[in-house]
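Entry: chain A
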Amino acid sequence: MSLLSAIFLLPLLAALVVLCIPRNYKFVIRLVTLGATVASMLLALTLFAKYNAAPVENGFKFVERHAWVSVSALKLDIGWHLGVDGINLGLIVMGAIVAFAAACVSREIKRLEKEYYTLLLVMTGGILGAFASLNLFFFYFFHELALVPTFIMIGVWGHGENRNYATFKITIYLSLGALIALAGLIALYIQSGANTFDIVDLTKAVKARPLPLAAQSLIFPLLLFGFGILVSLWPFHTWAPLGYGAAPTATAMLHAGVLKKFGLYGLLRVGIPLMPDGAAAWLEILAFLCLGNIVYCGLVAMRQKDLNLLIGNSSVAHMGFIFLGIASLSLVGVTGAVVVMVAHGFLAALTFGLSGALREKTGTLEMEKLGGLLRQIPFLGAALVMAMLAGCGLPGFANFVGEAMVLFGSWRAFPLVTTLATWGALIIGAVYMLRAVRNILHGPEKSEWAALKDASAWAKVPFVLLLAALLLLGVWPRLLTDKIQPSVATILTMANAKTADKAPRPSDVKKAVGEAKQRAVQPR
Partner candidate 1 sequence: MALPDILFYLFAFLTLLFGALVVANPFSRNPVTSAMFLVLTICAMAGLFVLLNAFFLAAVQILVYAGAVMVLFLFVIMLLDLKEEQRRKINLFGIVTGTGAVLGLGFLLTRTIWGGDLNQAANPRVIGDTKALGLELFTKGQFLLPFEIVSVLLLVAMVGVILLSKKELK
Partner candidate 2 sequence: MEPTSSIAGTTALLVLLLPLLAAIGITLFWKKDEEFSAQLSIGAIALGFALSLGIFAFTGDKAIEANFNWLSVGDLKVSFGLLLDPLSKLMLLVVTGVGLMIHIYSRGYLQGDRSYSRYFASLSLFTFSMLGIVLANNLFMMFVFWELVGVSSYLLIGFWFEKNSAADAAKKAFLTNRIGDFGFILGIILTWLALGSVNFAELAHALEGKAFPFASLTEPLGKIAGGTQWWIVHPNVLATLVGLLLFMGAMGKSAQFPLHVWLPDAMEGPTPVSALIHAATMVAAGVFMLCRIFFLLEIPGSHALEFIAWIGGGTALLAAVMALQQNDIKRILAYSTLSQLGYMVMAVGLHSPRSAMFHLTTHAAFKALLFLGAGSVIFACHHEQNIWKMGGLRDAMPRTWWTFRWGTLALCGVWPFAGFFSKDAILASALEHNNIPLFVLGVFIAGLTTFYMSRLVLVAFCGNARSEEASHAHESPGVMTWPLVVLAVPTLLAGAVGIDAYIGKLFPSEHPLHDGGFLENLFAPFNHNIFAASFGLLAVVAGYQIASALYVNTDRDRLPEKIGVLAKMARDRFYFDELYEWFISVTQETLARVADWVDRWIIAGLLVRGTHGTTELFGRALRLVQTGSLQTYAFLFAAGVVLVLAWQLLLQSPAH
Partner candidate 3 sequence: MNVGLEHYLTVSAMLFCLGLLGVILRRNVLVIYMSLELMLNAANLALVAFSRFNENLTGQMMVFFIITVAAAEVAVGLALIVALYRKRQSAHVEDLTSLKL
């Protein structure tokens, strides 16, 4: 087991171990889970420390490659291929840290612990595996592997009356997204002519022989909307607040924080570089859809009365920045988008973790019922304030760096959108975040919360960890950006190497598709 594979195989192994432990040894189960996630986190940090920006062939380091399925008769070749570059490195490290934090906050689970921890570990392994995979099949495979536990966890350990509806909604939405993306990936496999799911090989093949415009115009929207649904791209976002509102804390942390980034990562890794012409026609539309996320969902968040729904909507809003950054196709913007991915991972985990802790203590997240809590729970309160401030893009936290880079990078490409996005980032975001702080923490103390206790020392660990990560990256962004930049640059070189001088007009695309349809042999 190499370092990279150990990071995500450890949790999966631990899941097996947990399965074998009798269910009344709850402490041991928890210990194994924590141990596995800590180990995975430490390994991820080691990976991060060992990673240097020195250029290597194909751009990936810590590469691991084995054959898996190879059936020449079907031209089917799926290999196990792992590796990291600047883009997924940060995501893996972030994922590992969030996974540990999620394991920490899982103490709120009081029934069917064994099943819960098994699923949590599977989810963790799936998430990290998805980001480590350089083969699109396993990329998809691990994502799905992580999704199923998500659904079940929300259903079994979720909260609220809407739990059932939320579970089904998130299940069907995410599966829809995944299936559309799968269609795109398979079409890519076939249309590239390379007959491979391997990202490196695909990249080489496409470099040698770009995909025809018709294929690109077909596949890119599939990937865009497939992945887009997974990332709650407006208007396919309504699953997110609902699902996160109902999810158990750890699930929301892991999904909103890490797993959701899968779609963005896929778009960046596959969609943009391999289909530059297909992308060109769509990026402008994407930029406007971003506004749906940033502005519209921000406005929706302003109206929420439940903290989790507010955070959920805000998380949707933050996705808009990432999309915007990616759509800009500028080095600054895309790098910024990757930074936001990482930063938002920590932030989402932090906010959902805190809201979970709050719900555990007060039994409600309705902001009208809360109020004046800062005095009783200074630690949680302060952490929540910090999280909220990070959420509205305060410098010092990593989110600011990423969002600022996105705005800097995308203005030239989309001035109007960027301007409105800035409005969303600076003002709308601040409005709902501060409203939450005002309603929950500020104001006169209420008698019913007089007996509230602050988090215990152990319970503070995950929050301190996440905050520290946010602050560290906020203060010293080069830790990430120096690693991200070269990888993004490679992708952008491909993305900007369009066959046409400028973006094809929709009419061109239509024509190309029409011609391809005519060329296509009629049914045999």
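The candidates came about this way: all candidates are chains of the complex that A comes from, given by their letters.
In the analysis below, a residue touches a chain if its C-beta (ideal position, glycine included) is under 8 Å from a C-beta of that chain, and two chains touch if they have at least 3 such contacts; residues count from 1.
All values reported here derive from a predicted model rather than from experimental measurement.
Looking at chain A and the listed options 1, 2 or 3, the chain it touches in this complex is number 2. Those residues of chain A that touch candidate 2 in the complex are listed here as 169, 235, 237-238, 242, 296-297, 299-300, 302-304, 330-332, 335-336, 372, 374-375, 389, 394-396, 400-401, 404-405, 407-409, 411-416, 418-419, 422-423, 426-428, 430-431, 434-435, 437-438, 441-445, 476-478, 481-482, 484-485.
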